[in-house]
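One protein chain is absent from this view; the other protein chains keep their places.
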Amino acid sequence: MHDQLFWFFSIAMLLSGLLVILSRNPVNSAMFLVVAMCFMAGLFVLLEAHFLAIIQILVYAGAVMVLFLFVIMFLDLKAERRRRFRILTFGGGIIVAAAFMVKVHDVVEDMPLVAAKGVAGTTEAVGRLLFTRYLLPFEVASLLLLVAVVGVVLLSKRDLK
Amino acid sequence: MNLSSLKLEMATAGLGMLVLMLGAFTRRDDKRFLGAISAIGLTAILAWSVCCGAVMGVGFDGMWVNDAMALFFKRLFLIATILVTVMSAGFAGKIESGVGEFFALILFACTGMMLTASVNDFVMLFVSLETVTITFYILTSYLRRQVPSLEAGVKYLILGALSSAFLVYGITFIYGATGGTSFSGLAEFLKVNGAGGLVLLGVMLVLAGLGFKVASVPFHIWVPDVYQGAPTPVTAFLAVGSKAAGFALLLRLLYGGLLPMKATWVALIAVLAALTILYGNLAAIPQKNIKRLLGYSSISHAGFLLLGVAAATAFGTGAALFYLFAYVFTNLGAFLVIVCMANATADDEIASYAGLARRSPLLAAAMTVALVSLAGVPPMAGFFAKFLIFSAVIGQQLWWLAAVGAVGVVASLYYYLGVVKAMYWQEPRQEAAIAVGLTMKVALWFVMAATLAIGVFQGPVVEWAFEAARELVK
Partner (left out) sequence: MTDFPLAFDAARSYRRVNVSAELSQYIPVGLLILIAIAFAAGMLLASTALGQKGRRPAVKDTPYECGMIPVGDAHMRFPVKFHIVATLFILFDIEVVFLYPWAVVFKPLLKDPQTGMTIFTSMLTFLGILFVGYVYCWKKGALDWAPRRETPQPPA
C-alpha cells in the first residue's frame, strides 16, 4: 500500500508540475501548482511528517497560492504568446538538466542511506526540536518576517508617506 | 540559555526596530535625522564591541560560535554599515518615499550579516543568509517608480531565489547523508566516510549557492545589472557587506565542516578564483558606466579574495581578511564619490567624470585614492592586501594562480586609471563647481585617510586579521 501510494503521489506530482510550466493560461498553471503541492503533502504523510503535510496544504496550497492568483489577476495577462524556439537555449538546458539527473541518479544508486535518527514528524516532535535545538534560527525567522512586512508595505503601498 | 554572546546582534536589531518605529511615529518630514541616529547607534555598538560587549564562546548546541574571526567580521560589518548609512544620508534626496525605513532596513541587513559571521550550522546558515538577501531584495528595488531599480530588483530576486534553492537542495542532501545539520557533524561524517556520493553532491550545491552570494564566476551573471540599477548606497552595501557575509559563511563552512575534504575544495576554489579574476577584469575594460565598472571590478575582487581562500593556510585566510578590510574602505570611498556626483550630474556615466579635478578637487582626489587602491598601487591599502594574497599563493607553490592574478592586476590598472585619466586630463563637459555637503566631506576625508593609513601602517590590522585567521584555521 505504502509503495503504491508513493508511486501515485510522486508521478501525479511530477505530472502536475510539468503542466504548470506547459499550460499557456497562467491561471491554469497556478491551479496545477496547487495540485502538485497537495500531492507533495501526500508524500510528506507517507514520510510521517504530519505537521509538514498540514502546513504544506494550509500555507502553500492555501495562502501562498491565493496570493499567486491575485498577482496573476493584477497583471492583466492574456494567454501567453508563443516564444521563438531557441535551439541553443533549449538544448543547453536539456543537457545541463540531463547531466544533473544522471549524476543524482548515480549518487542515489550507490549511497547506503544513514537514516535520520528517530525523527518523527508529529507536531510535538517538531515543536520540541524547534524550541530547543533550533531556537536561535526560530528567533531570527521573526526578524526575517519583520523585514518582509516592512518590504511589502514599502514596495506596494500606493501613497506612502 | 546563554544570550551574552548574542549581545551585539540584539543591539543592532533593536536599533533597527527603534529607527523603524521613530520613522513611523515622527511628524517631521525630513527623516534624515534617523540616519544620524543609526550612525551614532552603530558607532556606539562598535565601541561597545571593542571595550566590553564582545563575549566569546559557543552556544545553542554548537550552532553559534563567537570567536576572533566572528568578531573580526562583525566589526567589519559595523564599520561598513556606518559608512553606508552616512552615504545614504547624502543620497536621501533621491528617495521618494520611505527614507526612515531605508535606514532601518540597512540596520536589519547589518544584523543578518553579523549573524552569518558566527554560523556553525546549516539551518542557521540559511536563515541568516536569507535575512541579508531578502533585505537586499527590498533595498535594490527601493526607487520603485524608476524602471532600472525595479529591473535590478526583479533580476536579483529571481537569481537570488534560484541560488537559495540550490543552497536548500544541497542542505537536504547533506542532512540525508549525515542525519544532522551541524557543521561539526558534517566534519565527523567526512572523517569517517570520506567525501563522496550524496554528501559530496550536497556540498557542491551549497558551495554553488554561496558562490552566488560572493559573486564568483560562473555565478556572477546578476552582478552588473543589479549593481547598475540599484540605488547607489545599496550597490555599495552589496559590494562590501553582502560579499563579506558570503565570505564569512564560506570560511566558516570550509574550516568548520569541510576540513576533511580540504584537497577537494582547494582545487575547486583555485579554479573558481582564476576564472573569476580573468572574467571580472577583462569584462570591466569596455564599461562606460561607473557603477557597472565597479560591478565587474567587484567580481574581480571576489576572485582575489578566493585566491587567499585557495591558499588554505592561516596566512592565506589572514590575507583574505585583511583584503576584505582594505576593500571595505577603498570601495566605499569610490561609492561616496559616485553618490556626490550623481547628486550633481544625475547620471553615472564615466564621461561625466571628465575634468572632475577642475570642478571638485576633493571628489577627484577621493576617487583617485579609491581607484588606485583598488588597482593595488603602493602605498595604498589595496597594494598591501594584494601583496599579502600573492605571497600566500606563492607560499603554497601555486604558481599558475599567481600568474593569473598578475594578468588580472595588469588589466585592472588599465580600466581604473582610465577613470583617473578622464578626471585629470580631459576637458569637463560643464565648468560648474560641484558642491559637497559637510557630512560627505568628512566621510570622504575619513575614507581617504583610512585607505592611506591602512596601506602605510598595516601592522595592527594585519595582526588582528591574522589572529582571527589563526584561530579559524589552527
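Letters A and B name the chains as they come in the text, with residue numbers starting at 1 for each one.
Criterion: contacts are C-beta pairs under 8 Å (C-beta built on N, C-alpha and C of every residue); 3 or more make two chains touch, one makes a residue touch a chain.
As the structure is a computational prediction, the values presented were derived from the model and not from experiment.
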Quiz prompt | Contact footprint on chain B, counting only the chain that is left out | solution = 1, 13, 17, 20-21, 24-25, 176
Quiz item: So which bits of chain A touch the chain we can't see?
Solution: 1-3, 5-6, 10, 45-48, 51, 55, 58-59, 63-64, 66-67, 70-71, 73-77, 108, 111, 113, 115-116, 118-121, 123-124, 126-128, 130-132, 135, 138-139, 141-143, 145-146, 148-150, 152-153, 156-161
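Assume only the chains that are shown with their structure count from here on.
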Quiz item: Between chain A and chain B, what's the gap in Å when you average each chain's C-alpha atoms?
Solution: 31
Quiz prompt | Partner chain B, residues of chain A touching it in the complex | solution = 103-104, 107-108, 110-111, 113-117, 133-137, 140-141, 143-144, 146-148, 150-151, 154-155, 160-161
Self-check item: Complex interface listing, chain B residues touching chain A
Solution: 1, 6, 13, 17, 20, 59-61, 63-64, 97-98, 101, 104-105, 108, 111-112, 115, 121, 123-124, 126-128, 130-131, 134-135, 137-138, 141-142, 144, 175-180, 197-198, 200-201
